[in-house]
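This report concerns only the one structure given below.
Incomplete set of chains, arranged as in the complex.
The first chain written gets the first letter, and so on, giving A, B and C; residue counts start at 1 in each chain.
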Amino acid sequence: MSVAGEQNQRGGINITRLLMSFGPLLFLAALVVVFTVLKTSFIDPINLFNITRQISITGLIALGMTFVILTAGIDLSVGSLLAFCGMVAAVVAKGGTANTLSLSTSGTQGYGWFAALLAAVVVGAAAGGVQGLAITRLKVPPFVVTLGGLTVFRGLTLTISNGGPISGFDASMRWFGTGLIGPVPVPALIFAAAAFLCHIVLRYTRYGRAVYAVGGNAEAARLSGLRVDRILVSVYVIVGFFAGLAAFVLSARLNSSEAVAGIGYELTVISAVVIGGTSLFGGIGSVGGTVVGAALIGVLQNGLQFNNVSSYTQSIVIGLILILAVAFDRWLKSRVRR
Amino acid sequence: AEDKLTILGSVPNLGFPFFVHMLNEIKAEAAAQGVNLTESDGQNSATKQTADIEAALVQKVNAIVISPLDVNALAPAIEEAVKAGVPVVTIDRRVDGVEGILAHVGADNVKGGEAEANAMVAAFPNGAKIFHLQGQPGAGPAIDRNKGVHNVLDPLKDKYQIVFEQTANFARAEALSVTEAGLAANGKPDAIVCANDDMALGAMEACAARNFTDVKIYGFDALPEALVAVRDGKLAGTVEQFPGEQSRTAVRIAVAYAKDKSEPKEKLVLLTPIVIGKDNLDKAERIGETK
Amino acid sequence: MSSTDAASPVLLAVEGVTKHFSGVTALSDVSLDIRPGEILGLLGENGAGKSTLLKILSGVMPPSSGHITFDGADYHPSSPQDAKRLGIVTIYQELSLIPTLTVAENIFIGRAPIGPLGLVSWRRMEEDSRAIIARVGLSIDPMTPVSALSVAEQQLVEIARALSLKSRLIIMDEPTSALTETEVQRLLSIMDRLRRDKVAIMFVTHRLEEASAICDRMTVLRDGRLAGHLDRQGGPIALPKIIEKMVGRAASELYARPAQRAVAGDVVLSVRGLRTVRDPEAPHAIVLDGVDIDLKAGEILGVAGLVGSGRTELARAIFGADRIAAGTITLDGQPIAPASPADAIALGIGLVPEDRKHQAIFAALGILPNFSVASLGTFSNGFGFMAERRERDALAGFRKMLSIRMASVEQAIEGLSGGNQQKVILARWLARDPKVLIVDEPTRGVDVGAKTEVHQILVQLAARGIAVMMISSELPEVLAVSDRIVTMRRGRITGEMPGIEANEEKLMELMALDKRDTRGPDAKEQAR
């Protein structure tokens, strides 16, 4: 290989890198342009902030899911776990399962927002940890364990709340869902901060390296001295933590924790991660991609609703665009071969 | 307890509070009548509810009280029960075309949708700009309630414009984000008509966030939470179909027949759905739960 | 051996073939030809472009430009089926067996014997495949899943499959890299028989003695270009001539025995009565049957044995990768019981595994993370953040020291040639500066030049006081680098001698008192 070849190679790699992150981003930009042309008010700050707030719930879970999928795992239980953590948060916030129906409760009975938040994330992380242990100790594939979790957590949630919602939180808790800092919705800020943190962890820490290694080749990782099982458990703890955090924000936003919350979220969340370029076979992917993937789904849904497209047609369009976005990304990458 | 009668009480989906209430009332009435109750949750699947009926027939229940998830899809299972000589009383959703159903107790969802739209029309005699949030596409009540709303509004198209019509799948979180999009795209509407209370409460949050507190929002089902919102003036109204009364009546009819073959006085008991507003809160079945 | 019949027509001719991979030119204007009944050696350093050329010929990838004819007609295969249909059969460098299927099914992939009803006849498939693998000296049950076989056994299955296909040209990309002397000899004699049946064979190997012994002609590649052709004129082609063509300068001695070093120091690692259990996940693994072994600081201990003698198991047991049933291991006089590789690594033990693709590399990851994965602690600060600067500097050092050829450290490791991948893995362990380094087939697939470099590296490590245990199936290599040599057979140590006194005959005798019979009654009894 000649020196010229080497330099060329290096240039090639940089272009690939750029395109790898730009593929979904280009697609996102195109969507925004199309929707703006269709209806200019689409890019009103109000609407854009709406979108950021809307994607923040599934986006938070998608951050955790990125860790899981990077290890070649999957977590189907996130939607149910979100409902479960939300219910736990509600019980803690209100000091019981009794439903105070007044929407302006001062919440004196309960333990306040901080305890609720703590309860949600701790329960989420613990539930994730239990699933992680089932995966590593019982050697049951993640798909199966978390599919079981999907029904178990839903059953637990319904049992706690007896099917109904628990509603009415105090203003300090609701702020996390509905508040603004300047013009920016609080949930969007929470999502941004969490995404930044996850990016740093995955990109710049020893732990992040280990996650990629385990996903890239678990056997080689073990023979390189990584504690593969611990790392696997940890990613399910992380996704559970984020499900808990998302549950808290969602409950705060709706002023209610519902037993039916989060149904089908697993597919939205996994879509966001995969559209963002993370490989379901592990080892390849990034937080930035996931954020773009979540944004793409959010923009698509909002934009179609914005144009009052019939819900039947929406389903069809969203499904096709999902496939096309990933196909476009693949095609771009294949243009610039490694 | 050997000779105690057993009845099957089956509802479409216990994930929704409406049906939890319905089953609770069935339970309470069964206890009051001194019969055993086998509970069944259709889990939003016609095949699941069919399977539950089949299992109950094997166990030789004495009567079936059922709110079918889908009147067409559950018809064969109900027919099977009738053929097996088990009396069937349907609640809320009426199954046509099966001979020999003991009785039906219900309040028509189409009528409910009409009542909801009429209440809205009455509140805006001069016409209104309307958002309409529909239920889960394909689900029976969603279809019927949608039909009812359109029955009233379609002839009045000129005055009552539905500028934004989307599904929010009966879910609060979706209603919130759909309404946000609607508000950003179309500005403030005069009224939002929703196919259930959960969506109404979601829409309410979206309006509150934009400080659009004078939008009249209508829900459906008269859940306690919605009743409180109606009381506080945050929802304009919600449709009451008396599910509890329906359930209790149905159980009474079924048990009476199972005990001594006494035919019901009426084969068709129809309760008229009403819209609960601030002024008639006391008519709401579950107002007692709002304390 | 009959030399090529110059009169016979050319079977396959390659003219001016070039292949680019986004910026890299893997092949540049390469031409060669081969006739029926001829064995053509294709030689060159790691990354010279041999596998790339063979993949083009077997329809895996198209050339960027150039012209190929087969049997006088234009030949542009668009898939491996096209090649197969013409009777071109390939043994790939990266093994291409289906791990979840049985040996028999792998042999009959796509052509299972069909019974009267048009249904697959499993009985015939089993019987026929038993005969087919027997040809290459394998006597395993053909209904064993391939995932349970060792690398060497898999390579033999792959060879057996290729030989069982009706073929006019057989392309072999490093078929012998995992084999020991016995199997290699058997393969060479089969090749000779095929030659007499007028089958053409293209043969790639880094073991030049082999190539010299069997090839009629050789084509040598260097940096993707044709470096020249060599012809057997009367006798075997001499090694120095080959090496000179390959590396472009006069050859030094191939396996230069490093100058004898100062006598080794204290015993660092001591193993007594080591036994392993039969692992249900790897039922074919050799069970160690009471191994005693000592490893001294500053020495290279060579471990020789036939395929399936248990050398890999010994390494894995010491490294904590497999469960131990009985026995003790002491390190620096302290008894240790590593329950996982992480434990062993923390104690200062390193292992370069034999199966690079499955056990060592992270194919999709860059070279940098591949390099530092075993030393994340060293290359990160107290808060767990990577010290990337230090990491890159360290890699740059090893890149120079081991002359690793790569475009950039960002490049995915799968884009490197096999030999260069191996060097990255060696660098991974050197970066940890272990007390004990076990290398299992360290030069598998590594070219002569690099091989010598690896040997030098091992010697330097020993000189720094590291205890090195080298498992190798290449006896010349064992003889060249080892200070001391032990032989293994059937999970037991069968002999030991100083490197200086050893020769191939003595070792072979200790390695192979009887034929490959690794699952004999005693091994089985032990398994209970």
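Keep this in mind: contacts are C-beta pairs under 8 Å (C-beta built on N, C-alpha and C of every residue); 3 or more make two chains touch, one makes a residue touch a chain.
Everything numeric in this text was worked out from a predicted model, so none of it was measured.
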Quiz item: With only one chain per type on show, what's the overall stoichiometry?
Solution: A x2, B x1, C x1
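Rule of thumb we're sticking to: only the chains that are shown with their structure count from here on.
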Practice problem: Considering only which chains touch which, label the overall pattern as line, ring, star, complete or other. | Solution: line
Practice problem: Report the inter-chain centroid distance for subunit A and subunit B in whole angstrom, where each centroid is the mean of the CA atoms. | Solution: 33
Self-check item: Distance between chain centroids, defined by C-alpha means - subunit A, subunit C (Å)
Solution: 44
Quiz prompt | In the complex with subunit C, residue positions of subunit A that touch it | solution = 1-2, 5-6, 8-13, 17, 204-207, 209-210, 212-213, 216-217, 219-227, 279, 283-284, 336-338
Practice problem: Give every residue of subunit C touching subunit A within the complex, in rising order. | Solution: 21-25, 47, 223-224, 319, 321, 340-342, 344-346, 351, 353, 358-365, 369, 372-374, 376-377, 379-380, 384-386, 388, 405, 407-408, 410-412, 415, 428
Quiz prompt | List of subunit B residues in touch with subunit A within their complex | solution = 14-17, 19-20, 134, 137, 163-167, 171-173, 176-178, 180-182, 184-185, 198, 201-202, 205, 208-209, 224-225, 227-229, 232, 234, 289-290
